[in-house]
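A selection of the complex's chains, in situ.
Which chain is which? They are A and B, in the order written, and residues in each are numbered from 1.
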């Protein structure tokens, strides 16, 4: 069973490269094993070209290494806090993808400027507050998770499956590693479109009724996009 | 005969990927069978990697499924209204291509800033009005078609083979699915050039006589571009 999630996390990491979301080894995907609840994550600082499925590290929710010989990503404590807080999510992606990172560096929420955005994100994509000096100096990676949780406190994480960490870059998530990658790809494209839209002079979001329509059409109870799941 | 249009629509859908116009499954191409008048369209929410020619859905102009086991694209009612209104068109493309979508999100018509534009679009590329709440809440996809028709009301759709739907993205069309894809590719490139031109400080269109010359050189009665069609 762990073989399946290990393979799935491994492939999801390679998909970041395929979709142009990572330079060097900047990025990582993790996934939660539905049976054991263990988390599988990419090892730290290994180039994507050398990465093999066997290099994935298995940890429990407290961060104890269960399987694997390499150090897990330095961002592991951030991932674990999100998994502990949000039982509904099964995959997390962190990248420094170009446009989403530019918004994070600018410290701006990405307004919902169109239906491409609304199809996945139910409102503006939030940017966290700045971490304080003390939060950076100790337990930095845990505190990164904390400002994410704090910023998303009133939201359903599956209705807002991405966040921008101030001055840093994006995290995305979903019910599986594959869906987390899907959302990370969408985020980058939405961030690029929003940058261009702002250069064309518009930063006001679309009407609430259009946002509702598009998000519900894909994710609501009466969703009618795609094929029947039966 | 339907085999031919089905294959043609299938290949046109894959061409959207090849030309970099789509992310995920965001985009669809349909085509009209010249014999039966039926419409062939991409199924909803199927990834391009898994798409096969047999997955294409055949519907009549009222939307009744004639052949195919999958749900047609959720945008089918928009396509059908355009086919019913404009008997001269034989293919329609909808994408969320980056730059055209940015213009749609900005709610701006794309001015005819040069001859690349004028070779295909006879004037500024129109952006529709905003849909009203009631138009979004019910019959949304049909109403999307209606604002397109309304916006193009004084134009020959083959002289203005694209539109931007406000806050959403572009639709393009042509006499065949291939030509609709050609126009969608052109639109994205023209939208990108226009964005850059505006960043360089110009948003005034070219002179009417230059627009006329280029459009007529390719599409007028005395067209002399390309090879003789005999």
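Just so it is clear, contacts are C-beta pairs under 8 Å (C-beta built on N, C-alpha and C of every residue); 3 or more make two chains touch, one makes a residue touch a chain.
Predicted model, so just to flag it, every value in this text is computed and none were measured.
This structure file defines a homomeric complex of 4 copies, of which 2 are shown in place.
Following the convention adopted for this analysis, only the chains that are shown with their structure count from here on.
Put simply, subunit A has to spin 90° for its C-alpha atoms to lie on subunit B, with the angle rounded to a multiple of 5. Averaged C-alpha coordinates put the centre of subunit A at 33 Å from the centre of subunit B.
Within the complex formed with subunit A, the subunit B residues making contact are 23-24, 26, 43-46, 70-71, 74, 96, 98-99, 101-108, 130-131, 133, 136-137, 140, 167-169, 195, 198-199.
If you check the complex, the residues on subunit A that touch subunit B are 113-116, 119, 182, 185-186, 189, 192-194, 196-197, 199-202, 206-207, 209-210, 213, 217, 224-228.
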